[in-house]
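A single protein chain has been omitted from the complex, and every remaining protein chain is retained in its original position.
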Amino acid sequence: MAQSEKRYDVIVIGAGHNGLVSAATLAKLGKRVCVLEKENEIGGMARNYEIADGLQAPRIAHLLYNYNPVVARELGLAEKIDKAPISTIALSDDGRHIEIANGALRYADGAEHPDAAAYAEIRRKIEKFGKLLAPLALRSPPDLSEGLSLAGAGEAAAIAKLGLELKMFGKKDMREFLRIVLSNIYDLALDEMPDGEVAGLLAADAVWGAWAGPRSPGTVFLLMYRYAYGADPSLPKRGAGAVVDAIVDVARSRGVEIRTGAAVSRLNIKNDAVTGVVLEGGSEISAKVVMSSLGAFPSMKMAGPQHYDVETVRRLRNVRAKGMTAKVNLVLRQEPKIGGVSLAQIAGRFVIAPSAKYVERAFSKAKYGEFPGAPVIEFVMPMVSDAAQRGRYLLSAIVQYIPYHLKGGWDDAARDRLTALTIDTLSQYIPELRENIAHVDALSPAFIERETGAPGGHWHHGELSTDQLLTVRPVNGMSRYAFGVRGYYLCGAGAHPGGGVSGAAGRNSALQLLKDGVLS
Amino acid sequence: MKLFKSAAKPVAVARELLPTPFFDKLDAVSLVKNWHEWNGYLVADVVEAVGKEYFAIRNQSTLFDISPMCKYRVKGPDALRVMNRLVIRDVAKIGVGRVGYAMWCDEEGMVIDDGTVFRYGDDEFMLLCQEHMFTWLHDCAWGFDVSITDETHNFCGLALQGPTSFSVLKEAGLESVADMKPFDLREIEPGLWISRTGYTGDLGYELFTDSQYAHQLWDRLWGAGHKLWGLIPIGFDALEIARLEVGFLAPGLDFQPVHVVSRINRGRTPFELGFGRLVNFEKGHFNGRRALLKHRDEGSRYHLVRLDIEGKEPAKDAFIYSGRDKVVGHVTSAVWSPTAKRNIALAELEAPYGGKVKNGLWAEIYVYKEGAWQRRQKKAVVVETPFFTNARSRKTPPDLF
Partner (left out) sequence: MTKCDSYDAIVVGAGHNGLTTACYLAKAGLKTLVIEKNEQIGGAAVSTELYDGWIYSNCSYVCSLLRQEIIRDLELPRFGLQVVPFRGGVNLDGKGNYIGAYPDHYVMRREIARHSPIDVDAYDRYYQLVMRQCRFIRPFLLRPAPDPTSMKPRDIGELIYLVKRMYDIGPREVGEMIRFWTMSIGDFLDEFFESEFVKAKFAGSGIIGTGLGVYSPGTAYVLLHHYMGDVDGSLGAWGFARGAMGAISKALGAALEEAGGEIRTDAGLGEFVIRNGKVTGVALENGDEYRAPIVASNMDVKRTILHHVGRDKLPGDYVKAVERFKIRGSSGKLNIALDAMPRFPDLPENGEIFQGDFACNTSLEMLERAYDDWKEGYWSSGPYFDMLIPTKIDPTLAPPGKHMMSVFVQYAPYDLNVGGVRSPNNWTDEKRDAFAECVFDRLSLVCPDIRERVLHAEVRSPADIEREVGLTEGNIFQGELTFDQLLFNRPAPGYAQYNTPIEGLYIVGSSTHPGGGVMAAPGANAAREILRKLGKTTAMPTVADDEF
């Protein structure tokens, strides 16, 4: 008789940061948890990898935006993660770059910028409104069907509190919030300033990862989401992988078992309740609860559509997750030089989005499945000092408006075009770049999907648009992490509140399943 | 059937109500030319006279054209799983060569439609129903290995119902139906399928064939039955009386198919329609199962009940009162039953009326008599059994007359 596997309370599918946060949260509360990762590495989109011998690079995510202080505090990550806010330089065609440092807008050469006040006001508003919404990210979305019951009272109270805080803003800001929350960043910016690098930067910050152009309604909300914990991203030392390492440390210290190279092929379900998983290869692991950090649609397929109502399957098939973002990592032989940027500034974040129109035009191509004429790029050179000792430099670029649904599909030639397009665009600002490249890694959205299980290679596993948020995320009727079959939970970015290296979805899901009593 | 007029350009869709494959035959014997629309086809309300047609159902035998009914073939390795995913009962219990009555629900446990499931083979079913289910079946089948074809327009059907129907079949050379039990299905001759089913509660069969053989089928039955066994064609109106006597539901009247109503809260659960016994929670997940568990535990909001109403005026559209002044529901269908000699109705009552509370119900009936309206309060009694049952309908082999 085959030896039966040790029984766990909870199995987590996928060792991305959300899966790991779920595991750590439950383990801290004394649950026996096993995390199963199909890749050989832990970390999903947030991991580091060895791009060339000895040189570590961030696989996909390279900066922290909605790094959630509450999640970090609960798990005791704060002291383990060394991160610092960094300045942003938005590159200009004419060499008059702009810089956002310590929240203020100036020209990169230090001169005053005429739109500084307008920028500051937009930033104030977006940060304030983002902060208002932030607590919602740490709760299960309100269940409208329990609106009047005791169980729903907590969520209803949260909404009521939100309403109250909104009222505390005073009429002026409250009205402004209600006016702009569903509007588009293009108009919001250009109502206050001429089009240029500042508007371009705001536009780009609103659309990273999204299938939306600056003119698309809903992009202001995306910016609020991004700025909820401050408008400036921070650069973790040793990359986003360091965050994953910290969570893994916490998880392991609490007894979480993490298995890599362990791909789950399906769930075991009896009497409409999960009993465990079956791995590729056939071995089975049993548990009372299975959490999936995959996208909502692949999570449904893993359980099998027969366990879901027809309408639910239809909704899950319709979740929009059309990835628009590629990752290109470059290994350079020498320190790159950017005209108009000082040595001190080179450690910052760079954005190529010289105008809001530029961003919109790039989207206008990509929405039809075409390469943009010129993509929107965010790049950092995260380990300049470390690598410099070995005589190598890393440039980590997020390339926006590279469509998942590329016409003709993603083959090697398409990937070469992605590489060429990225290098061409960067070269306009980094003149000697081409000769300087030792190695290139280009990850298309299709590749990211294959590797991480994120549908469409989408950062958020599903577009963060109003029709896929809160009570309708991932789909109408499934917003509270419980995913159809009893004991099956969604814990990835596809669930509320969405992606970014925040861990909020993983944490909320873990707390919700405890509340639901599925472990008892 | 030709839905589009010609293949020549420009193509024009048929604008008119289409004749069914049996229309010419019916038209030839119809005295009153009283037609209405059913799924884009012309079908008879009355062929000659309602009374004559009704009594033919209970006394001789009748032909009713069921060709416009929606017919979907579900075929493939996963066919049983898909059918079980669709309906609330356990389809595995419908054997090959058998037919079963079924209901199916949306995710909230509200009835989408009811109909009959014909099991042609291990992996082949036909679903017959009133509502359009093509896209819904495709949605149901997503992720499963089956093919779904819409046979509505190329497969015609006749319901042969009445005490002499077996005699008619025998005369028509189809005596081998003798051993068919109720709900049996058989390909009696190549291309001709017969099931011992019907909507009248009497002895009866339903015959299906490819539309091109429609006239042949009609002539064969007509020749065998018209002179010898009193076979006549009937329309909807006569059928309506017969089906109410047995208590069969009519979608759109006795319940609102939830996919076609655009107003909220019009859906009803199988429990509320009196079909809770059909729901099989043990067979694994099916559509609406989780919602139905909740409905089962929380209890019904409504009860669809059979009423026996005092007097002889059909209680069409009547409000039902508890006591003299509290409205607790309304009549969904009502007729005078010529066989039971009772004034019968189906009515939807708000719980607990019709469930725990069955006494003290009144129907408010408005009666028009030669230019004057009368309002009548008539006592209404909830009846648990059908108004019409007859052993001949189940007897195998059936009696010859």
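Descriptive notes on the structure:
Should a chain be cited, it is by its letter among A and B, assigned in written order, with residues numbered from 1 in that chain.
The working rule: a residue touches a chain if its C-beta (ideal position, glycine included) is under 8 Å from a C-beta of that chain, and two chains touch if they have at least 3 such contacts.
The shown structure was predicted, so the numbers you read here are calculated from the model rather than taken from an experiment.
Hidden chain, full complex: it touches shown chains A, B.
If you put the hidden chain back, the residue from B:Asp45, B:Asp123 or B:Asp150 that touches it is B:Asp150. Shown as candidates are A:Arg179, A:Lys270 or A:Lys515; the residue that touches the absent chain is A:Arg179. Interface with the hidden chain, as seen from chain B, comprises residues 3-4, 9-15, 17, 37, 39-40, 108, 132-136, 138, 150, 259-265. Mapped onto chain A, contacts with the missing chain fall at residues 143-145, 147, 167, 171-172, 174-176, 178-180, 182-183, 187, 191, 212, 215-218, 318, 320, 360, 364, 367-368, 465-468, 471-472, 476-477.
Keep in mind that, in the parts below, only the chains that are shown with their structure count from here on.
By the touch criterion given at the top, residues 81, 85, 106-107, 136, 139-140, 142-144, 284-285, 287-290 of chain B touch chain A in their complex.
Residue ranges of chain A in contact with chain B, taken from their complex: 272, 301, 304-314, 317, 477.
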